[in-house]
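Note that this complex is displayed minus one protein chain, with the remaining chains in position.
For clarity, chains are labelled A and B in written order, and residue numbers in each chain start from 1.
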Amino acid sequence: MTTWQPVIGLEIHVQLKTRTKMFCSCAAGFGGGENMQTCPVCLGFPGALPVPNRQAIEWTIRLGLALGCDIAPRAVFARKNYFYPDLPKGYQVSQYDLPSCVDGRLVVPSADGDREISIVRAHLEEDAAKTTHVGGRTGRIGGAEHSLVDFNRGGTPLVEIVTGPDVHSAEEARRFLQLLRQTIVELGISDAAMEKGTLRVDANVSVRPEGSTELRTRCELKNMNSFRFVAQGIDAEVARQVAVYEAGGEVVQQTYDFDAGSGALTARRSKEEADDYRYFPEPDLVPVEPPAELVERLRAELPELPAARIRRLEAQLDLDRATVLVTGGLDRLYEETVAAGADRVDAANLIANRLAGRDGAAVDARELARLVQARDRIPRAALDEALAQVTEPGFSADPYLAQEAVSDTAELGPLVDRLLEANPGQVAAYRGGKEGLLGFFVGQVMKETDGKANARVVSELVREKLSAGT
Amino acid sequence: MAITREEVLHVAKLARLDLTDEEVERLTVELGAILEAVGKVAELDLSDVPPTSHPLSLVNAWRDDEPRPSLPPEDVFANAPQREGDLFRVPPTT
Partner (left out) sequence: MTAALDTLRLTAEEALGLVERREVTPRELHDAYLDAIVAHDGELNCYLRTIPYDDDAAPAGIPIALKDVISTKGVETTAGSRILEGYVPVFDATVAERCRAAGLSVLGKTNTDEFAMGSSTENSAYGPSRNPWDPGRVPGGSGGGSAAAVAAGLAPWALGSDTGGSIKQPAALCGNVGLRPTYGTVSRYGVVAFASSLDQIGPVARNVRDCALLYRIIAGRDPCDSTTVELPEPVRLPEREDLRGLRVGVPRELNEAEGIEPGVAEAVARAVDVARELGAEVGECELPLSVDYGLACYYLIAPAEASSNLARYDGVRYGARIAGGRYAEMVERTRDAGFGDEPKRRIMLGTYALSAGYYDAFYGQAQKVRTVIAREHAAAFERFDVLVSPTSPTVAFRLGERAANPLAMYLSDLLTIPSCMAGLPGLNVPCGLSGGLPVGLQLVGPQFAENTLFETGHALERALGFDPVPERLR
């Protein structure tokens, strides 16, 4: 019975956060009313011509350098011709056979050593507008089926990053994307937020018998708007393909949309005629030949990248904590907190577990260090309250540190005894080996004391009483 | 260098032209003749000649990332065949 290896390539579209669009001076980004960020160029009026945005070109090179790409001495914009209401000119301007960045790699530190994911290319292109389908099934009275187009997003600069088929699990895809996202954010070129659509991921998935190097028919997954959904989608597609092969069938090339609700994949209706985009060099634009000085300046300006920092922290902490801290943008806070006197592991745990998704830059590391040191001594309620406030300007740990947790066993002992009597079943289970129940008992005590008890003291007390009984 | 009726229909599809049968017939003949004539470029062996996509060898014509005012709504929709609120309305795409 074969074991199957997933073979996954990723296509990532990143919306650059330039002030203006790729080829016109309309403000880019959200905010303007429908079609209020448009002009003759991005509406494709007759005679309007594109002029490239210098910032978008420099940021594309900046990203390419961060991904270890070769920067093309000559990149050329081409026209990708097809008709759709969100494409005002009847073609999309995109780098095609001569992209700005080629042949790079992103090294993803992982449990089984460094995993190198190759970057085939990163090229610059313009985004399409937004089309919404209304009427018909949504059943607005008298509302005939039709589509509505808002051209505000049309013409926003996008960098498309294409990886090689080097990713071999949903988890690996997630780790790669997290690291890539953090890298992009730290380069300051995009907010790379999937929920906002400023980062979009398509996955090309195939499977092959473990050990073989063949590339079998692949299917494309679209519309997965979170890293979790990307992982879910890949797992679902891998399972589907394996089932097909094991049933003696063949996988047919297809594009699937991922439905977040059901977690299911639905095949797209294939177009009547095969795509033929008739690419040719965009004659309204001239080639991009970045001067060496420019490329060197951009290279010199690169910050220390997340992958390097993960490896650095990995020496002090385990990989997972290091990864969570770095990809969460919290590693600088961690290092400052340790520098301020906090224990490495305690600081890492507290920051990784309790401050995920918060703005580390807003935290005063000295105050946080004091909380870390006192976290067992003060009531849990006080710690929770303190962590909720810690990003506030001028935060001080003093009022929270003033509160003492109850550590007096004389006071806690009776409380624990009452609890054990009240829960004979759990007591028996614990003694039967379900040691995980320790947390349950401690939790009960904390509830009884509304978080004022010293958790460490309580758990010691509970453990000794439970073992004593036997 | 003839072109078949099927090729004409395929190209018309790509070009989004809803040609009448009469047009398809005529274009099949006319395009055949024109392709015959222009096909002569293939006679030349130019394997070592670089292509020219621009008469001038300009590079790096860029603009600074400075926003300028967009069009007022009345201009955006001045020529719109069908408008709904501040959106362009088109027949259903699906």
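What we mean here is this: a contact is a pair of C-beta atoms (placed from the backbone, for glycine too) under 8 Å apart; a residue touches a chain by one contact, two chains touch by 3 or more.
Just so you know, these numbers come straight off a predicted model, no measurement behind them.
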Not-displayed chain touches, in the whole complex, chains A, B
Missing-chain contact, candidates A:4, A:59, A:91 or A:334, resolves to A:91
Answer key for A:114, A:210, A:246 or A:284 versus the chain not shown reads A:284
Residues on subunit A facing the left-out chain by the touch rule are 40, 43-52, 79, 81, 83, 85, 88-91, 147, 149, 276, 278-280, 283-286
Interface residues of subunit B toward the undisplayed chain are 3, 7-8, 11-12, 14-20, 23, 27, 30-31, 33-35, 37-42, 44, 46, 49-56, 58, 61-63, 71, 75, 78-82, 88, 90-94
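Here is the rule we go by: only the chains that are shown with their structure count from here on.
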For the pair subunit A and subunit B, the C-alpha centroid-to-centroid distance in angstrom is 39
Subunit B residues touching subunit A in their complex are 10, 13-14, 16, 53-54, 58-68, 70-71, 73, 76-77, 84-94
The answer for subunit A against subunit B in the complex is residues 18-20, 25-27, 32-40, 43, 51-57, 74, 83-85, 131, 133, 135-136, 145-151, 272-273, 276, 278, 280-281, 283, 285-291
